[in-house]
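Here the complex is missing a single protein chain, while all its other protein chains stay put.
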Amino acid sequence: MTKARHYLSIVLLHLRKELHLEWRSRDAITGMLFFTLLIAVVFSLAFDPTSNPTLARQISGGIAWIGLLFAATTSLNGSWAREQRNQVLDAHRLSPAPPSALFVGKALANFLFVTLVEVVLVPVFVLFYNIRPLGQASLLWLILPLGTWALVLNGTFFSALSLRSRNRDLLLPLILFPISIPALLAVVNGTTSVITGEFDPNLWIRLLAGFDIIFTVVALLLFGTVLHAE
Amino acid sequence: MLAAMVNAAEVNAADVQNVSLLYGNFAALRRVTCSFATGGMHLLLGENGAGKSTLLRILAGLITPSGGTVRVLEGSPAERRSRIAYMSHASMLYDEMTAMENLRYFAQLGCAPGTCALCHASPEMSLRAVGLDHTLTRPVSQYSQGMRQRVSLARVLLTDPELLLLDEPFSNMDGTGARDLVALLQDVLTWPLTTGASTGVAKRTIILTTHQHDLVSGAVDSTTRLERGTIAAEQSVAA
Amino acid sequence: MGYSADSIRYLHIAYTIFITVQVAYVAWLAARWKRVTSAIATTRPPGA
Partner (left out) sequence: MKTLFTILAAVAVVLLGFGLYQAFLVAPTEATMGPVQRIFYWHVPLNIIGEITPYVNMLASIAYIFLRGRNQLAARRADALAVASAEVTVLFVGLGLIGGILWGRPAWGIWWAWDARTTSTLLLLLLYVSYLLLRRFSDGPGSRTIAAVLSIFAGVDVPIVFMSIRWWRTQHPAPVLTGDGEIDPVMKSAFAWNLLAFFIWGIVLIWARYATLRREQALAEREALQLIGVA
């Protein structure tokens, strides 16, 4: 019991520190937000959603998530670069605190950042693409967090994995995208089904939940190995 | 009981046997064998690239050697993690936070389950010990090099370690600052141990590397010289 | 038979690729094996 409490307190400690550092610079959130906005604008220029409302409905979910995925990849590397500057990572490796707590704290922080970006983004997409969801909009409360966690979980893990390699900015998308494709497929289809109302999103929600659970467990089990791989 | 104490006194703080470390086609350490007695200050000397920092990092458990065995405080570096502290030439601090914020964070990280109450007081104490004001509100990035070095040392002292591994603690410091720090380290050696001392005779040990060895020459108990990844000379100074 | 000429052409292309790529992989493996074997022969064994 005290062990679980201690673990939780360490996770919160890391989370607080991440939020604190992000609050000082606000690099990640501003970067991600602007990046995704740009993607939305560029795609609406390419597809002209006003004259193709059906098409806009079908592709806006995909565009939003792909934009988020790209934006997250660019900022996730930064979240570990922070630990590498001044070799703070060594201090973490030397501390007796459980290594996976560091991972969970960071993943939770990134989850909050991406969620914040989404909160700003949803009205923007509604505006730009003239979207009125035809499906059950309340399901988005399930799809968005599940999808965000899938994205952030693997992103945080693999950016830690590629920390010590050459070309790490290139490597992260190369290993993150193939692994995350089932989650991306599920979240895009789930979102699209809510917007178009054409099919049932339940299957996709279940897939997302399964993906989240499986990969959270694997990441927790293996993070210590990654942190101490030297 | 007596026998146990005698044994404990004979055990070295760190034993390195036949340790090698390879990076690709470069050997940072070649079959290094040396030991550091428990208690006192031990100096590692050598040119740049001789392997001093690498040896310290191996003792800290940050690098697993390619071959050979390392025993620290009668265990593997990973097992003794909570009783060792390591200070590198990088500050190991978050630039965006103040000294106190950094230290509080690391103090809580170092807490064992259920003992957190003990740690909360120490950040101020260790900052004061290194001669810094704990009410400073500037982020660490705006400190001078020397000040950052002190905060870095304060971070090391936080966990009340038995074995201190210090990599160039006096670099970027002026003469008086460095001399103060040497005096502080000598003082630290006399501090009573409150944690991890199971035998009752455990003493603190400091292993450090420095270029300004004339600064510490009066204070050290032994000197080990590394040359191109091997031990060139080992001598202990009779007290 | 009324099959398109494409049908046979693509069949031949496919098997040409199958065989060429695998032969190339084997050749690459063999070259690697030879290189490492000759390199081992020129370095002294440990302890010698």
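For clarity, chains are labelled A, B and C in written order, and residue numbers in each chain start from 1.
As a working rule, contacts are C-beta pairs under 8 Å (C-beta built on N, C-alpha and C of every residue); 3 or more make two chains touch, one makes a residue touch a chain.
Please read all numbers here as calculations on a predicted model, not as lab measurements.
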item	value
Chains on display which the left-out chain touches in the complete complex	A, B, C
Omitted-chain contact residue, chosen from A:114, A:144, A:194 or A:207	A:207
Contact footprint on subunit C, counting only the chain that is left out	1, 3-4, 6-11, 13-15, 17-18, 21-22, 25-26, 29, 32-33, 36-37, 39-40, 43-48
Subunit B, residues in touch with the chain not shown (by the definition above)	20, 22-27, 29-31, 63-64, 66-67, 229-230
Contact footprint on subunit A, counting only the chain that is left out	154, 157-158, 161-162, 164-168, 170-171, 174-175, 177-179, 181-182, 185-186, 189, 199, 203-204, 207, 210-211, 214-215, 218, 222, 225-226, 229-230
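We adopt the following convention: only the chains that are shown with their structure count from here on.
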item	value
Gap in Å, rounded to a whole number, between the CA centres of subunit B and subunit A	39
Centre-to-centre distance between subunit C and subunit B (centres being mean Cα positions), rounded to whole Å	54
In the complex with subunit B, residue positions of subunit A that touch it	2-3, 5-6, 9-10, 13, 17, 20-21, 24-25, 82, 85-88, 90-97, 230
Residue numbers on subunit B that touch subunit A, as the complex places them	60-64, 81-82, 84-86, 88, 90-97, 101, 105-106, 108-114, 116, 139, 155
